[in-house]
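Down below is the structure, laid out as structure tokens.
Missing here: one protein chain of the complex. Every other protein chain is in place.
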Amino acid sequence: MTNQKTFISVPIIIHFGDTDPYGVVYFASYFRYCHHGIEAFFKTLGLPPHRYFRNTDKGFGLPVVDASCKFTRPVWYGEELELRVLINSLKEKSITFGFQFYRAGTSEQVAEGEATIVAIGRDWRARSLPNDLREAVEQFLRSGDCPRRAS
Amino acid sequence: MTNQKTFISVPIIIHFGDTDPYGVVYFASYFRYCHHGIEAFFKTLGLPPHRYFRNTDKGFGLPVVDASCKFTRPVWYGEELELRVLINSLKEKSITFGFQFYRAGTSEQVAEGEATIVAIGRDWRARSLPNDLREAVEQFLRSGDCPRRAS
Amino acid sequence: MTNQKTFISVPIIIHFGDTDPYGVVYFASYFRYCHHGIEAFFKTLGLPPHRYFRNTDKGFGLPVVDASCKFTRPVWYGEELELRVLINSLKEKSITFGFQFYRAGTSEQVAEGEATIVAIGRDWRARSLPNDLREAVEQFLRSGDCPRRAS
Partner (left out) sequence: MTNQKTFISVPIIIHFGDTDPYGVVYFASYFRYCHHGIEAFFKTLGLPPHRYFRNTDKGFGLPVVDASCKFTRPVWYGEELELRVLINSLKEKSITFGFQFYRAGTSEQVAEGEATIVAIGRDWRARSLPNDLREAVEQFLRSGDCPRRAS
């Protein structure tokens, strides 16, 4: 159940502290941007991130269990990026997000990655995704060829 | 009740992400280093930071309520710093830390600042400092002209 | 030459990594936000930050030489902030920015600070501010009681 054409578009501003000492965005920053992308994805679907990454009342959390990224082009301070957040995979207990980084306003991809979040219960064991999250992601995937800007 | 001669010496390694895009440590990083300094200070006094910055059982916290720093010399990636953490002021409800940054192994000061933590209760109102913290700081101040390395 | 009524309004999203381990935005993050505010201020005035913080061709830089902030209210992950960037002082060789942090959509101020940037030449000595920067700030100050959103 994947749909590569549907994505959330998130503008990324490069700040002091995001680059290496030579002015090039360094690899660890992209993973922070990926997390900003997940947060923007949740918000765009109407799901407040702070009630989903950890929900004490309902007894679940959504930790990232793996992440990877390839960095193909250098990006300098002063540039801006467009991050496209996709759903690479939706499973019973996990969601794998895809991340595509473009130089803003161009079709030049500079990095690409993915990250998987797993639903866990109070005991830190994997459990089914919360229903409202699953439904929101399914609806997003059904929305088809329809890129959206992060809200 | 201050003693400028007593300090905890904390080595600071400059990492990717600590500098501006031109390789110079940028001002916000120094405030992170100051917090590393407070953590090292607590550890050196035998007080685990994670039980003092917020202690749910005993119902207190120690938020920073103000901070300031002057930056007098540029420091580049590849250099190392020595941070000296002092007690500028110990009051009933608050501690003001002093921070002196030196190029490691030299007497050249590159930045200087301070930050105040206030003890608060469960209601986020100011209260007296926890007794064991006060006593540890008082003992530190009595230790006189005796610089210590962070443990 | 100051005008407290004119400011640039910058929305601040609180991300993972901006809070302490208890979910409260920790003090060093505010200084990063202040720098985001200076960047947004430059952009709103039509000055690309990466050509002003350091301009190798024209031989000048604009390092922060001091910064301070008071933190009056706790802010949690899940909240959003409005940062208002003001000019507290414009001098021959320096600009002092003022920063006011509000809970977004409210008049509740949670932190307030300032930071001074000084123009330096290739020799790292203070020099006059670049003319176009000075003129842009003067025009901003003349614009009077007219808050602007960051562009």
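Going in written order, the chains are labelled A, B and C, and every chain counts its residues from 1.
One rule holds in what follows: a residue touches a chain if its C-beta (ideal position, glycine included) is under 8 Å from a C-beta of that chain, and two chains touch if they have at least 3 such contacts.
A quick note: this is a predicted structure, and the numbers were derived from the prediction, not measured.
Here one chain is not drawn; of A:Ile13, A:Val64, A:Ala104 or A:Ala126, the residue touching it is A:Val64.
Residues 13, 15-17, 32, 35-36, 39, 48-51, 53, 76-78 of subunit B touch the missing chain (whole complex, contact as defined above).
As for the chain not pictured, it touches subunit C at residues 16-23, 26, 28-29, 76-78.
Counting the whole complex, the residues of subunit A in touch with the unshown chain are 20-22, 24, 26-28, 31-32, 34-35, 50, 53-54, 61, 63-72, 74, 115, 124.
The rule is simple: only the chains that are shown with their structure count from here on.
Here the CA centre of subunit A is 35 Å from the CA centre of subunit B. Rounded to whole angstrom units, the spacing between the C-alpha centres of subunit A and subunit C is 29. With touch defined as above, residues shared between interfaces to two or more other chains in subunit B number as follows: 20-22, 26, 28.
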